[in-house]
Every structure is written in structure tokens, then in C-alpha cells.
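If you scroll down you'll find the structure; I have some questions about it.
With one protein chain removed, the remaining protein chains of the complex are shown where they sit.
And now, chain A:
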Amino acid sequence: MPAVSKGDGMRGLAVFISDIRNCKSKEAEIKRINKELANIRSKFKGDKALDGYSKKKYVCKLLFIFLLGHDIDFGHMEAVNLLSSNKYTEKQIGYLFISVLVNSNSELIRLINNAIKNDLASRNPTFMCLALHCIANVGSREMGEAFAADIPRILVAGDSMDSVKQSAALCLLRLYKASPDLVPMGEWTARVVHLLNDQHMGVVTAAVSLITCLCKKNPDDFKTCISLAVSRLSRIVSSASTDLQDYTYYFVPAPWLSVKLLRLLQCYPPPEDAAVKGRLVECLETVLNKAQEPPKSKKVQHSNAKNAILFETISLIIHYDSEPNLLVRACNQLGQFLQHRETNLRYLALESMCTLASSEFSHEAVKTHIDTVINALKTERDVSVRQRAADLLYAMCDRSNAKQIVSEMLRYLETADYAIREEIVLKVAILAEKYAVDYSWYVDTILNLIRIAGDYVSEEVWYRVLQIVTNRDDVQGYAAKTVFEALQAPACHENMVKVGGYILGEFGNLIAGDPRSSPPVQFSLLHSKFHLCSVATRALLLSTYIKFINLFPETKATIQGVLRAGSQLRNADVELQQRAVEYLTLSSVASTDVLATVLEEMPPFPERESSILAKLKRKKGPGAASALDDGRRDASSNDINGGVEPTPSTVSTPSPSADLLGLRAAPPPAAAPAPAGAGNLLVDVSSEGPAAQPGLGPTPEEAFLSELEPPAPESPMALLADPAPAADPGSEDIGSPIPEADELMNKFVCKNNGVLFENQLLQIGVKSEFRQNLGRMYLFYGNKTSVQFQSFTPTVVHPGDLQTLSGFLDRWAQLAVQTKRVAAQVDGGAQVQQVLNIECLRDFLTPPLLSVRFRYGGAPQSLTLKLPVTINKFFQPTEMAAQDFFQRWKQLSLPQQEAQKIFKATHPMDAEVTKAKLLGFGSALLDNVDPNPENFVGAGIIQTKALQVGCLLRLEPNAQAQMYRLTLRTSKEPVSRHLCELLAQQF
């Protein structure tokens, strides 16, 4: 008879469940439930005390209603009452309700914990297990606090029943996982390890899970478990299929325990003890041997259990990665599974082989299965299996099979499920780049990607192909020819237009000799796509057009016509309009020479991590790509396929990829230049901008040797008619300041005029005036030689705003600096003047940088200085009476508002000079404030557009000690510190 009658049937519950099942509609069901809830509520509230059975029945009904998906907000108290019932099933239902519907009502938790405590102390194993199950099911921190200390004791107590030990072990595991800090380590841990020797297989099964978790956190404390686990495993593996009685599962001895033991061993490296290791290797070999034996049963359960152990064994072999013989055997075994009729086995074999592929011992063995895997990619009916096949192809790819694998993946892409297309695209792009022997193949592959799955080709992918083409002059002609051909297709993807537009703009001249791709043909081909494209693409094409004017003067009239058209000049989109206006003006105003300079070919891109690889890593999570991009088995490939290393003739400086394409849309972070000589494409470089990392930027010496960067032509800022090209301070143009830049700048903290810099070639003088938050600075550049400086371009940037890309877009957040253009030529012995209008928007700590580049006798020169614009320049002196001063001084008494420095005098201590310096610093000097007349007291307000910062200062000279003490109090902490440092250097 079915067990409905077993134990205890609750009639009322069965009736209720039947009623619910007989409800014809959702509404009817809700009605019936509400009726029942009302009934239960009235029963619980009623005066008559309910007997245990009724309570159990109603609590059970509530539980059923909750499991149907309805909210239950009462009955908890009744369930808690059931916990202290003497009747087993009442207690059991109470615990079930608590486990499923626990809430953190503190009052209840206390009661529940009390009931659990009683049951744990009852010495009745059945009750103890119920209590332990409840703790394990709830696993909350409150329960951990209450019981984490007791459970280890129960676990290792000599008189605990086996079933209690089992529950205690897993209960402790759950608590340890939830709050490891609550479980005290101690003497019990050693005894837990010895549970591996327990006679009761169930106890071992439960204990191994706990031990594995403990090992992961404290491997050294549990090392003794290795030999115990090996001997236990060995006994199981070598036992006959019936020895273990009820622990044998379909003729497989203790499969769950075996798998758990193998997992435990994966917490450690191979055993150091030779005997233990020998025994373990024997076990692993036995498992591999058994896989070849004929099955003892045709049931799938038999083969599943057997193969579960086999796969776990293979995982351990891969984890050790030290036994070539076992690795190759594992690989062969998986190879057999690749063609198994069971889909599950094929799936797991593909998955497992992925990890084998990254081992140097088995990589070759894995490669022999390439045809089977390709076949799986083509014929598997289940998308999740195909996904595994694609992963494996990616993992087994190397120089020898890259072409085959990439072409198969491309073919698969045509029919691939939408869900995995983007990932396949990324993988193809990475493999094509990593293993490219000739770059024409690489270009073909990427263009194919765009053709087949253009929608899934992300920015990273097509940016990358442009970077590589730009950096490899051997492929530029081929790339131009190929994109030209690809663009012939009547319907081609917009990404193709982008790539085509960019490449033809840079290298269209390389195919212009062929009348079939003459300049006018190239232009009209591109322009035929123009109107169908998005704004971003059209913006890019406009840049291509202005580049064409430089490359092919014969297209100038046509292109100017296009730019002049009302649809461009008055385009509603401000970016397009601005480009059209600027490019049109540039093309009419600038001389051919200037055009040639401005629109020069892009310089090579700096070395950086493939942004595609970074994207794949992001997609797959950490660790996923580590097996994929691991360079150790293919280290030699890096020198070739780091193919974008800078050519020796030019030292490239980093340039943000955003401006590469002249698109303002979310630029990937600019990478710092790779260390010299590192050809590794996959080197993980920091994504901070160069200004933030002066250490990595070109040293001044290199900067002097480096060739003049052509200004980025795509940046419309650079092309405004009024300012000089260099007025657009792209961060890429700025090297690190020269070493003495700080010293030079410090000379100007307390004065506004003087010579900022001088060497044999150049003298730079400064004259400046400041009022409130505004300032005007005149810079005088004097050519000390008799030779003309050419391409003379001074640039001002504010690094504080350039450290982040958002800062780059939102430049001059702290300071607004407007520069007027200067002549590009400075005659020998002549002086040119540049005017800077400066507005302080908010408080700032770092001064702007002035970068000067020019050619002297053909040799490029460059130099970066710190501009003497410090925050004290915006001081407005404030006079105040002693009383006011002290009152304010007290108001600024928070510790972070004060900055103090005690320092040795570096100049003779002269009161008059000190006074002059303090006045030059900008503050008012207040007499009769400090009781000591030797001391100086000052006050002022720093004026910025956004806010005003009140500052008070006090300088106490000690003539005997030749020391000063300087104290500053302002309402902004960084300002106090900064002013204090600036001023302290002046004495």
C-alpha cells in the first residue's frame, strides 16, 4: 500500500489540497485559499486551545499555501510551539515550517534557538537530527552565533550516533560557509580528519565535504588528510563491486564518496610522500583501466556513476599537470567520449578537453581530435554542446591549425545561434590576430567577420584591425584594396563602411594608381554609402574626405562641394555641422604644406593589451581567458604577433583611441606605452592615462628625440580657424615635465614676472596678473639661436583634468585656459608672445603643463614645464581686526582644516623679505594680531568660480634655531595642505 497511509495522514490537509487541485481558475484557487486562511486565522485566534494535531494540520496547510507561491504572514508562533511538542511528527512539521519560512523576527529566533538547544541536549538522536537539519537548512548568522561552538563537540563526541555525526558534519559545513568567523578551530579539527577512517561509509561521505571546505581555507592545517584520503580512495577503487553492500550503486562502489575524495585531493598539489603518491597514481590508473572494461550493467546509472568518477579523476590529473603519461591517457579517454552516442558524455568530454588543451603535456594530444570537434560544431543538435565545441576549438588553436579553425568558426558563424555570435566573433578576432602569419589573412578574416556578422562585431574588433593596419606598413596596400572591393557590395554593413572609410582615408593613395580605384572612384564609392549611415559613421567619413583633399588634390573641388552643401553646413547634428564647417575652412585657408602636416598619416599606435581579449575576459568572467590566452606554450609567437610594436624610427606616444577615429563616443581607455622591448601583445597594462603615470611616460630625453607628432587631424578643435593647431591639447602630445619643472615653478609662487625657463635654444619669460578668479598670463618665447624654429607649437594642458577620460571630455573642470595662437615660425633671435586667459573654476592642486614643441634645424625638440599658475594666485587679501581673526581661527579648528609645517630656513631670515614674500603670496598681512611681534599673521580668500575658500595663516620664525613654523587654516582640507607646502618652500 502506498505510504499515504504511512505514519500519519492529515485528512483536512488532503481535502484542502484536493480542493485546490479541483479549482478551475486562478480566481477560484485564490478564493479557496483566502477562505482557508481566514479559517486558520480564526482557529489560531480562538479562545479554545488547539490540540497539537490541529496545530500541526493548520501549520502544514499554511506551508502548502506558501509553497504554492502565496505570502504567509502568520502562523510562525504556532510553528514554534510545535517545536516543543513531544510528538515526533508535530515537531517535524514545526521544524519544516521554520526551515522554509524563517524570518529574522528576533523574538521568534530566540524561541526557535531555545527549542533547538533543548533538542540538541535531549540525547534522542532522532530529535537531535531534526534540530541539526533545521540549523543546516536555515544557516543564518543568528543560528551560527548560537550553535557554532556546540556542533563540533557533537560531531566528535565518542557517544554520538552515526546519523547525528553525519548531520552535525554537514550542519557545521553550512555554518562555516555562511560565517567562517563563528566556527572556532580547535582540537576537534584533528579528530574530524580522522573521520576519513570511520567505519561507517555515511559518516565518511558527510565528513569529506566538511573537510574539503576546511582545507580550502586552511590547507596547511589539514595536510594529514591527504594520505587518509588516498588510502580510503584506494580501498574503494580496488574493492569488488559488491563489497560495499548498500554503498554500491549499480555495481559501482561508493561513487559519491569517491568523487568527493577526488575533489578533496584537488585542494592540494601532488602528495610529497612517494609511497602515498605511488598509491594514488595506482588508483588513478585503476580508474582509467576500468573505463576500458566492458560495463557490468547496461543501465545508464551504472555508466554515469562510473564516468562521474572517471571525469573527477581526469580533473585531478589535470590539476596535478605533472604526469604526462596520465594526461595523455586522459586525453585519449576523452577522445573516445567525443564520439559517444550519449550527448551528456560528448558535452563533458568537450568541456574537460578544454582544460587539457592548456597543459603543455597534452596540448598536442588534444589537437589530434580537431576533426571530430569541428564535426561536432557542425552537426551537434544541441546548442550547448556546440558552444562547448567552439570553446574547445579556441583552446586548442595554435599556429599550426589557426587557419583551419578560424575558417571553420567563420563558417559556423553564418548559422550560429544568435546567443553566441558575439562570443564567436571575439574568439575569431583574437585567434586571427594572435596566430596571424601574414597580415593579409588577418585583414581578410576580420572583413569576413564584418560581412558575416556585422551586427556582432563590436567597436573593439574593428578598432583593432585599424590599429594593426596602421602599424604594419606591409599590409596597408592590401587592406586598402580589400576594403575597396568589399565596399563594392551593394549592401554592406555599416562597420564595413567605418573600416573602409578610415583605411581609404589613410592609405587610399596606395591603390589610387589603378584606374578602377582612382581617387574620384574611391570618393564616390564611399559617398554612395554616406546617406544611409549613422551620425557617427558620417562624422568619420567627413574626416576621410578632408584626408582625401590632402591625399588627392584633384578631389578637392568635389569634396568642398559636398562639405558646402546645406545638408552638411546646416546639419542639425552639431558634430557633423562643426566638422563640415571646420574642414571646409581648413581646405580653403590652409596651404598645401599645412594641410600635409595637419592631415599626415596617423602615427603607429602604442603597444597595449588587445582590447578584444579584455572584452572576452569580461564576458566570460575572470579565469576564463587565462586558459585561453596563456602564452606559455606559445611564447615564441609573441614577437611576431605582438605585431604592432613601434617601428624604430618613431617613438610613439600614447594616444586615446577615441580621437583615432574622430568619434567622441565612449573611447576605450588610453593605455600607457609598453616598456621598451616588450613585444608581448597581451601584456596587461594599466589603463591610466600617461599624465597620471609620469613614470611610464617618455622620459624627457626620449621626448627630445621623438619625432614631432602630427596633430590629430580628426579633432575638430584643432582646426578651428582662430587658434593654432596645437591649441587642442590632446593628452597624447604632452610628455612628462622636465625634472626641474617644480623648482622653476616654485620661483613664481610669490611673484608674477620673470624668466621661467632658459636653455641654449630657448628662453621663456612670464608676465602675469591676477584679479579675483581671473588671470592673464603673457608668455614670451625667445629664440636664442640664429636659426628659425619651425612648427613651433606651445600647448597648455591641465593634467589634473586629464587623468581620467571623463576628465578629458570635461576638460578644464578646475581651470579654464584660453590660448591665442602663435606663429608657427620663430626667427632666429626673435621673440614671440602668447597670451593666456585663465579662469579658476574651482580649487585645484596641480598646475597646468606647458608643452613646447618645435623643429630646430630639422630636429624635433620638445619640452614640458609646469606653468606658474598656483592656487594662491587667486588670493584676495582680507583685512580684519584681531578679534575677528581669532574668532575665525577658532571656527576653523577641525584637525583636517589645519595644516602645519616646521622647517629649516633656506634663505637668510629677514623680516622685510618675509613680509614681501607673504604679500606676494597673496594674503593680507595683519599687524597687531599676534601677541609676538616677530610672528606674521595673514588672511585672504581664494576666489574660484564655484566657491570661495577663506584662509588664515600664521608664520612663526625662530631666529635662534633658524626654523619656521607655518600654520594654515582653511575651510578645505586639501587647500590647507597645498598652500602650506607651496609657502613653506619660499623661506
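The definition used in the following text is that contacts are C-beta pairs under 8 Å (C-beta built on N, C-alpha and C of every residue); 3 or more make two chains touch, one makes a residue touch a chain; residues count from 1.
By definition in this document, contacts and distances are computed from a predicted model.
Engineer: Just to verify: the chain that's not displayed, which of "Insulin-induced gene protein", "Sodium/potassium-transporting ATPase subunit beta", "AP complex subunit sigma" or "Trafficking protein particle complex subunit 2" does UniProt list as its protein name?
Structural biologist: "AP complex subunit sigma"
Engineer: Considering the complete complex, identify which of A:P180, A:G202, A:P270 or A:G477 is in touch with the unshown chain.
Structural biologist: The missing chain is touched by A:G202.
Engineer: Write down which of A:Y58, A:F222 or A:Y247 is the residue touching the left-out chain.
Structural biologist: Residue touching the absent chain, from the options given: A:Y247.
Engineer: Of the residues A:K55, A:R174, A:R579 or A:K873, I need the one that contacts the missing chain.
Structural biologist: Selected residue, touching the omitted chain: A:R174.
Engineer: From the list A:S160, A:N307, A:T597 or A:S768, pick the residue that touches the absent chain.
Structural biologist: The single option touching the absent chain is A:N307.
Engineer: Of the residues A:L67, A:A881, A:L894 or A:A911, which one touches the chain left out of the display?
Structural biologist: Missing-chain contact among the listed residues: A:L67.
Engineer: Residue by residue, what part of chain A touches the chain that was omitted?
Structural biologist: 1-4, 6-9, 11-12, 14-15, 17-18, 21, 51, 53, 60, 63-64, 67, 69, 86-89, 92-93, 96, 100, 126, 129, 132-133, 136-137, 139-140, 163, 166-167, 170-171, 173-174, 177-178, 201-202, 205-206, 209, 246-247, 249, 254-257, 259-260, 263, 266, 301, 304-305, 307-308, 311-312, 343-344, 346-348, 381-382, 384-385, 387, 621
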